[in-house]
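Shown here is a partial selection of chains from the complex, left in place.
Every chain is named by a letter (A, B, C and D) in the order it is written, and numbering of its residues begins at 1.
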């Protein structure tokens, strides 16, 4: 288990492993938004928490196909399935590795990008907190989607399509926490719900992902 | 542990492929599966390895004592030879890789990235992986693809050593492996009558 | 004997060995000069210049901000020229020099952005505004990121050089386009060029001279870093080539 | 010695810190990698000379 995690992290940071690409994508999407909606700072301040959340979500989404597909293509998954590791553990570790290499950098970068969007001063903390609590759910749900679409050629777009609806609750509560935080309102309720989703996803989805993966390996 | 397959029936892509396959593999024995392309060797081995379900029949004795090596080697091109082996050793709860490196003449290559190996060297690494698993039953699908004669010899020696230690090996191949002591099972005789797999059968 | 060749062609330095030999001689001097200029310019600027009557002490940021901004653009220009040389004359050193310059340019862009943002907070009351100049620097940063990502993603060196050169060409065109687009999109807060010759808007001489020294320091620093990093790229490539030959023979 | 930076001290000092920090990191990384690559090359070259 630890070996698998260590290997995934090592692969991510080796040349060509794609570490940092998610972050760069996040940066670019954030930059594009003002080009689309116009440069008025008041407007940007209002939509900043939502944009940060959507940007983080998309950056996560685009890196999902690396979670399992590479291991599938070179046969590693077949071999892992016959190794003495429970499939649930494998998918959990994969999701964890994805979060460490994608979600965590996004969480840390979000406040910096908040500057670009004139995030309200009170918002920085809550954007950070909401992403920190919410992105694990994105990784776990995304792993489920990756397991579903494994083996499809260039299934990236289909993967996005399957996963996006599943991301809706996380996005709603996450963005709500960030928005309320930015406006100085109370955040406890949505934060609790967000935590609940994250926790629930982490506890239950690996079983679904493992089942799906076993079916796809057949 | 004796691997015992009895009256197995398997299907692939919605079509029955083989039926009535039975054999037993005792410790110290090797069994070679033969048959023309598409007869179902890969399907059978994947079923034995537990990667897919049988339509009927029974497999006992595999599971936790079995190591599988398929058409692909599961190597990461951005890890070195040693790192690849260490990873698989760790997955199987072990750490010793020297013997495996030596057995497949990989010592000199240990520091090279797996991506920079030739096809034959990659295959040798894939086979060395078996030795670090510490598993008793090897289930191998065309293990000597793209190996030259000398490497086939290394492989045969490794299998002999494994058998001598009480292991066993089940292999599908089109090539002569130089393992005269191994029993041979030709799968052509077990071709399934043309019919749909169980999933489809419900609709017929 | 043939005619004595007095002047070595500039292209001779495109030979990796000659490049390393020459830069080995030049590099220490450039480095020392760079450090000297930076130390003198920054100390002069930081400690011995008065405050601006409008901007207060923040004017001291200019000694970092303007040189970094200039180098950010010049680095890209240099990469563009080097890419063209590679495409037309296929001199390996120029391809590697372009590769070596990219991270330096990216860091310069980052410095300009960061110091600008820190400057903006007291001056404009905001860290960031979608001013055309700031925005086009952000876009320039994105171009640096993409360029570096492409270099590191491709294994074959010559293929990577070819592809990144073309990306640099196309990217330059789009960077200029973006500049106009951004200008059109939002008229800005940022002041115009201050080093230009029409005196109206120029900074006062007290700020001007230390600024010039700092700019010289940044230019020299850039040259030193590019020399050093190009040497590194050449050596790395030579190492790979030697190892490949060993394995073959 | 330290000039009085007034109310903008934070901005000025942090820009110097950030800029110089970034430069130092860049220079350090460049030198570090230059050393490492040079050592690796020397190793390979020595090996090659020895083997002819």
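To be clear about the criterion, contacts are C-beta pairs under 8 Å (C-beta built on N, C-alpha and C of every residue); 3 or more make two chains touch, one makes a residue touch a chain.
Computed from a predicted structure; not experimentally measured.
This structure file describes a complex whose protein chains are present as A x2, B x2, C x1, D x1, with one copy per kind shown here.
We adopt the following convention: only the chains that are shown with their structure count from here on.
Of the two chain pairs examined here, A-B and C-D, it is C-D that is joined by more C-beta pairs in contact.
The distance from the centre of chain A to the centre of chain B, with each centre set as the mean of the Cα atoms, comes to 37 Å.
The distance from the centre of chain C to the centre of chain D, each centre being the mean of the chain's C-alpha atoms, comes to 16 Å.
Residues of chain C in contact with two or more other chains: none. Within chain A, the positions touching two or more other chains are listed as 15-16. The part of chain A that touches chain B in the complex is made up of residues 2-4, 7, 10-11, 14-17, 71, 73-85, 217-218. Taken in their complex, chain A has these residues touching chain C: 15-16, 20-21, 24, 27-28, 31, 34-35, 38-39, 41, 44, 115-116, 118. Taken together, the chain C residues at the contact with chain D in this complex read 42, 46-47, 51, 56-58, 60-61, 64-65, 68, 103-104, 107, 110-111, 114-115, 118-119, 121-122, 221, 225, 228-229, 231-232, 235-236, 238-239, 242-243, 246.
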